[in-house]
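Here the complex is missing a single protein chain, while all its other protein chains stay put.
Note that the chains take the letters A and B in the order they are written out, and that residue 1 is the start of every chain.
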Amino acid sequence: MAKVLEMPKLSPTMEEGQISAWHKKEGDAVAVDDLLAEVETDKATMEFRSFDKGTLLKILAPAGSVVKLGEPVAVVGNAGEDVSSFGGGGGDKPKAKSAKGDAKAPEKGETDKGTTPKADKTAKKAEAPAAEGAEDTGDAEGEAEAEAQADEAEAQADEAEAQADEAEAQADEAEAQADEPPASGTAKKTRPPARQGAARPRAAKADADHDDDDDEAAGAEPAEAEGPSSTAGSTGRVKASPYVRKLAREQDLDLRGVRGTGPNGRIVARDLSAPPAAGPKAATSARAPSAALAEPEKRPLSMMRKAIARRLTESKQTVPHFYLTIDIDADPLHALREQINADLAGATGDEAVKVSFNDLLIKAVAIALTRVPECNAQFTPEAILVHTRVDISVAVAVPDGLLTPVLRDADHKSVLEISSEVRDLATRAKGKKLKPEEMLNGTFSISNLGMFGIDEFSAVINPPEGAILAVGQLRREPVVRGDAVVPGRRLAMTLSCDHRVVDGAVGATFLKALRQLLEHPSQILLL
Amino acid sequence: MSELRYREAVRAAMVEEMERDERVFLVGEEVGHYQGAYKVSEGMLERFGPKRVLDAPITESGFTGISIGAAMVGLRPIVEYMTWNFSAVAFDQILNNAAKVRQMSGGQLKVPIVLRAPNASARQVGSQHSHAMEHFYAHIPGLKVIAPSTPADAKGLLKTAIRDDDPVLFMESETLYNIKGEVPDSTEHLVPFGKAQVVREGRDVTIISYSRMVHVSLDAANQLAKEGIECEVIDLRSLRPLDEATMVQSVTKTHRAVVAHEGWPYGGVGAEVADRLQRLAFDELDAPVLRATQLDFPMPYNAKLEQYVIPQASRIIEKIREVLYQA
Partner (left out) sequence: MPDQDRDSGERRARPAARQSGAPEARDADAKPSTGPGSPGGAPGAPSPGPRSPGEAAESGAGGSAAGSGGGDPSRSVETHLTFYRQMLQIRRFEEEAARAYAQGKIGGFLHLYIGQEPIAVAANAVLRPDDYAIETYRDHGLALARGMSARAAMAELFGKVTGCSKGLGGSMHFFDVEHGMLGGYGIVGGHIPVAAGTAFASKYRGDGRVTMVFFGEGAVSIGDFHEGMSLAALWKLPIVFVCENNEYSMGTPLSRTMSVEDVSMKALGYGMARDRFFVEDVFQVRDHLAEAVERARTLSEPTLVEIRTYRFRGHSMSDPGKYRTPAELEERKKKDVLLRSRSDIAAAGFEKQLEAIEAEIEAEITDAIRFADESPEPGPELLEQTTYAGPFAR
């Protein structure tokens, strides 16, 4: 009787295997322990030997297929047995996942219409942006890219939906719709397609970063994003030892009137006994009501917030990040910028036309990426995609979150072009005027928190990109030149790398190229 | 009661148990003809003969493994290492066999074995001979780790260890072997595991310690008493199992604790005690639990540096002042 052979477990940790070669053909006789195929596991290329005797009737997973543990790969049985019931006979795709891109979502949308509204909706919405994306890139990136775009499109769809709901002033319903597939499916159908165009695209992005240069914000503005609110938590909290807190509970003491003499003002037991400062009795009646914990203010999650939460959690949990930091001499860059802006002012007579550090930096990064294209790459399960275009996502803080408009072909644009384009993108980002496709398909991100006075930080990678550069502020500090200590300027930058794509040495090579450009910045203008 | 030195109390426990139980034997380097590297087993070869007092060649892993095997099938070996330092070459036997055979066999086997030796610093014996090994072994489920500070406890705990059905690691101290103390003569003087002892009462701070450091802690307590600071000193005696109740009870009274032990700070017994106290007595703590340990370096040979690295009464006092917010 014919039986299905399943992908065997060939190592303790194996979850799927790729059939690298079949050693038996359909119709071949098979004996116990005969070599059937070679399987590439997480550990090594392993032999897949037969446990059975018979004839290899059908190969369900051809060489190259990646198959999950326990999924069928072949059928053995007696010669001549009917195997049409296995794996759907007539040229159907094997159940095994193909090693190529997975076009499941659109297919599913077509065939399952009506039965799974959520999938339907997702797939449909995915189609348009994906297609546009393909035009953008001249489909050079293949199916994997399309898949990534589909993912992003899905995020956009969610957000567009939320926006529509907001517009209809159905704030509470919005949540329900987002969470419950049938409801949202229905709601969606009633929405005119035009809404999508108007919809604010999904928040693709990283942590609370931002683009811009140092304090003289050019281009994107920090926005009203509450950013690093330094004072929020620290005031008002009483520091006391656990024992003191217990005493306070038991004796109904108000610790707020007590002066702590421990480290950092911690109230310790002796502060209660020695000066009965805030006498139990006296204080009691006054602070009774405040004993209850104040209710926190609840701020409903916007779609952008949800998308940020989901995407960045996914990034940080699934992308193996590592970080490389350089600290460069920024005096030449500063001097160059002063020079450019002075010249611009002279030439145009318009004080407003200025280039920012960020503009120079974007250009330098773009050049560095052409020199080290391995950093301009993304990971897919099947292959690493090294981009042939340099499209830089620039993180822009907006009210309630952040967006990452993409500056296309940055390596082919002059600093002035970059400057005006970034300014335009940032302005429209804050006005929620960006088109979805203006935030898709970046190849590398830059996040700049210099205007917040941050010296250096690490950013979360913006999937599916392979790296993000986190830029700090220009620091005035004493530097050693020759034998003298003189005032100087330094700039620290941290590259977060997806280790699946960018290894340490590669990241370091990129940063070396970037340093070389920024410390000898006239090249930026030439290239 | 008799006044015995610590080494004599250890010997008395072994002799009494070997008299009582034919299955008990002693094996180790120099335990027989040489009469013991630290004279703990003096006279035992003559008393019990070479079948039960075995001189082993320098094969810690070998004779530890042999003793584990013998224990698995019913004997009750006492293994003496010349010092605990050398148990490191038998670590695999202790970790992988003594501690795990019971679980690997689904409970079919047990390993009633006692491993004993002097532990921690001696005097200027350098980095390889000054280890406090209890921290390594107390980490391992399946083992019990005992560290008595007095002759009476040395006898009572070792007798309990020999009668125990699980592997017991018994930490003595070269610098304690000569101390004297009253020891019950009874052959049934058995001190239970997992029971700490309050060796000095006090209201202001609890010092938690064991083995040699109990004596150092008492010294620190006496110095502070002159300033009116009353320390309670707990001798843990048993490190695994650990007596949580006695520690919590004391800290509930004093609200402050300092753990004093030899060996390095990272992840040691003191870290374990600190964890238990913050979990079990969180609301009683008026200060973080601090530790006075060996400094985080291998032991240097130089006499002054060695004394600097080893925890002294002064280091305990310093930590006590910190938890009293006097620093």
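The rule is short, and it goes like this: a contact is a pair of C-beta atoms (placed from the backbone, for glycine too) under 8 Å apart; a residue touches a chain by one contact, two chains touch by 3 or more.
Computed from a predicted structure; not experimentally measured.
Undergrad: Tell me which of A:Met1, A:Ala44, A:Ala484 or A:Ala505 is the one touching the absent chain.
TA: A:Ala44
Undergrad: For the full complex, which residue in A:Glu6, A:Asp329, A:Asp400 or A:Asp424 touches the chain that was left out?
TA: Result: among the candidates, A:Glu6 touches the missing chain.
Undergrad: Among the options A:Leu69, A:Val238 or A:Leu301, which residue touches the chain absent from this view?
TA: Residue touching the chain left out of view: A:Leu69.
Undergrad: Going by the touch rule given at the top, which residues of subunit A touch the chain that is not shown?
TA: Against the missing chain, subunit A presents residues 6, 8-12, 14, 32-33, 35, 41, 43-47, 51, 69-70.
Undergrad: Going by the touch rule given at the top, which residues of subunit B touch the chain that is not shown?
TA: On the side of subunit B, residues 25, 50-52, 54-57, 59, 61-75, 89, 92-93, 96-97, 101-110, 112, 141-144, 164-166, 193-194, 240-242 touch the unshown chain.
Keep this in mind: only the chains that are shown with their structure count from here on.
Undergrad: Report the inter-chain centroid distance for subunit A and subunit B in whole angstrom, where each centroid is the mean of the CA atoms.
TA: Inter-chain centre distance comes to 53 Å.
Undergrad: Given the complex with subunit A, which residues does subunit B contribute to the contact?
TA: 255, 282-287, 325
Undergrad: Tell me, which parts of subunit A touch subunit B in their complex?
TA: Subunit A residues touching subunit B: 241-246, 261-263, 268-270.
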